[in-house]
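Removed from the display is one protein chain of the complex; every other protein chain stays in position.
Let's turn to subunit A:
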Amino acid sequence: MLTIAQETYDAIVAHAKRDHPDEACGVVAGPEGSDRPERFVPMVNAAGSPTFYEFDSTELLALYKDMDARDEEPVVVYHSHTATEAYPSRTDIGLASEPNAHYVLVSTREHGNSEGPVEFRSYRITDGVVTEEEVTITPTGTADQRESTP
């Protein structure tokens, strides 16, 4: 199950709507091993395409060095599909290279850049096998409060 704060969920959706009809992409980093997506990092889609996304290679290195320095990992890797459903394509499955990440897909096919609901779904992709998982959205700040409660 993916547990994500409302604020982060909204930021991913806003990014997907903003970049429509091109695919938007990014990560949400979190402390290594915590499974907590905490730091929203939108990335530029170097492919600038409605059907493909790729992080720029220089920005990719900078991102991973930054996460390394903070003892973080990419807890969520997200991207949008702009004309098809929010389900991993063959390309997504073939290129998935973070076995520990939640792969979030947002589909903007219904409302594009406009207001309106989007499909927001999360998957594990390991060794070519896709497993959809539940998404739980917590009011922003809740996760931290719960943690401080004994």
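Throughout what follows, contacts are C-beta pairs under 8 Å (C-beta built on N, C-alpha and C of every residue); 3 or more make two chains touch, one makes a residue touch a chain; residues count from 1.
Note that contacts and distances are computed from a predicted model.
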Missing subunit (named according to UniProt) among the choices "Branched-chain amino acid ABC transporter permease", "MoaD/ThiS family protein", "Cytochrome c oxidase subunit 4" or "Recombinase A": "MoaD/ThiS family protein"
Subunit A residues that touch the omitted chain in the full complex: 23, 25, 27, 43, 47, 49-55, 57-58, 60-61, 64, 73-74, 77, 79, 81-84, 88-92, 94-100
